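Moving on to chain A:
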Amino acid sequence: MNPGELALLALVIPAVGAVLVGLLRSSPNLREAASLTTGGVLLGVVMQIHRAVAAGETPRFVLAEPLPGIPLELVVEPLGMIFALVAGSLWIVTTLYAIGYMRGHHEKNQTRFYIFFALAISCTMGVAFAGNLFTLFIFYEALTLSTFPLVTHAGTDAAKRAGRVYLGILLSTSIGFQLLAIIWTYLLTGTIDFEMGGILEGRAGAGVVAVLLALYVFGIGKAALMPFHRWLPAAMVAPTPVSALLHAVAVVKAGVFSILKVTIYVFGIDFLTQLGASVWLMWVAAATIILASLVAFRKDNLKARLAYSTISQLSYVVLGAMLANTMGIIGGGMHIVMHAFGKITLFFCAGAVMVAAHKTEISDMKGLGRTMPVTFAAFFVGTLSIIGLPPAGGTWSKWFLGLGALDAGQVGLVAVLMVSSLLSIGYLMIVPVRAFFSPAAPNPHGHGNGGIHEAPLPSLIAIVITSLCCFALFAYPDPFFRLISMVAGP
Partner candidate 1 sequence: MIAAHLPAIQVLGPLLAAALCVLVPWKRVSWGIAMAGAVTAFGAAVGLLSRVLGGEDIRYALGGWAAPWGIEYRVDAVNGLVLLIVAGIGVVVTLFALTSVEREVDERRIPLFYGAWMLCLCGLLGIAITGDAFNIFVFLEISSLGTYALIAMGSDRRALVSAFRYLIMGSIGASFIVIGIGLLYVETGTLNLADLAERLPALYGERTVLVAFAFLTVGTSLKLALFPLHVWLPDAYAFAPSAVTGLIAATSTKVAVYVLLRFFFTVFGVTYSFGELSLGMWLLPLALVAIFTMSLVAIFQRNIKRMLAYSSVAQIGYIILGISFASVTGLTAATLHLFNHALMKGALFLALGCVMYRVGSVHIDALRGLGRRMPWTMAAFTAGGLSLIGVPLTVGFVSKWYLVLGALEQGMWPVAALVLVTSTLAVVYIWRVVEAVYFGEPSARADSVSEAPLRLLVPTWALIAANLYFGIDASLTTNVAGQAARALLGGAP
Partner candidate 2 sequence: MEFLGLFNYWVVIFLMMVGFYALISRGNLVKKVVGLNLFQTSVIIFYVSTGKIVGGTAPILIGDDHGVAEGAAEVLYSNPLPHVLMLTAIVVGVATMAMALALVVRIKETYGTVEDDEIQAQVLADEQREGARP
């Protein structure tokens, strides 16, 4: 099988997995086994594709041609490879976690949950391997639609309201801005293919480019750039595995990934730097970084705090893209990976606390570290990575972003990065510190630890794996670094 067909396979496998899950709905054990197996096979396939891409190949596969000259095409380039690797490897971990979580939490409609989960991953792979703007748009929208049932999983009024916000913002920005930008690009250049160095150079003036860039950056609402960020906190009503994989990794990363991709392959970083069209958007990203951090401070609900932290961290990637220089792109690309592993660990921990101790508010978690040491230790590791302190992987992305800002001559942005790191110490580090060092709140039942244990074993394993990955990425970021260097220019 050639790598192009493998890329198609990466889309098909989760979809087949979804069907299997549906067929095995009467036997939860078999159903979960099917989910895990699918995850394993997918990871294997993605690894295979990676071998080809690392060797310098660019696998292609044309699915169909809906409009003349506008094919539905899969092309695997290094950036997409990074995204696929992250999503593929974290899916199997999340499935492991979800098994513990969903059963521990006695969620209803678990089969529906796993089906749409698998479909969402299939769409994510489509986003990662999209060969042109049209294909990207299709999978981007499909991802929105396939995650909607997951967001509204609880079926309560609050969930429905959140679902409306979720769909409303994501669909209206993508149809209103992104699609307009795509058609406009097509009109200007006669193509919608991704090409190294961009397709717009020499075909559009500075004004049009500035407008187009804004349309793309805001139109890709999944990147949660302010003021189009409201959907992300709203989506937190979903079960925690969804928040963890989709709203810390797959969906939001699909957003920032798309922005990176558009910057590199549609505009071209040299062309952007030359025009300076992205400078004001850097500051929008910087403002989002700071503002979202400040909002995170005020959230006592752990998942809400993590959501705002995600908004803030996503803008790092947008910032990297808007810097439009080699170091910025490397930093942005690396941050997709680093933040994914760090944030998923944090969400896993939040879910574990919810399942084991039934606590969602940070102020209730005092002293909980003694009964759930593994969970909070992992939370500590995740926090390190988000802040960007050694020995966690987040160090690298912050380092390159800082270098990128200096290269672009934007000393102010370096300051923003530093302030943001300080803020994240303030709002994230406080959680494990309190859990370990504050005295526990008096237990209303008056005996022992109130029957609180560690999270279910599958979940705990998942947590340990992702937190170890945070360390591993510090020591050995090379595979990702090599991939991103292939597209970031000299």
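With respect to how the candidates were assembled, all candidates are chains of the complex that A comes from, given by their letters.
The definition used in the following text is that contacts are C-beta pairs under 8 Å (C-beta built on N, C-alpha and C of every residue); 3 or more make two chains touch, one makes a residue touch a chain; residues count from 1.
Please read these numbers as outputs of a predicted model, since none were measured by experiment.
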{"item": "Touch assignment for chain A within the complex, options 1 or 2", "value": "1"}
{"item": "Interfacial residue positions of chain A with respect to candidate 1 in the complex", "value": "64-68, 72, 134, 137-138, 141, 145, 152, 155, 160, 163-164, 167-168, 171-172, 175-176, 179-180, 183-184, 186-187"}
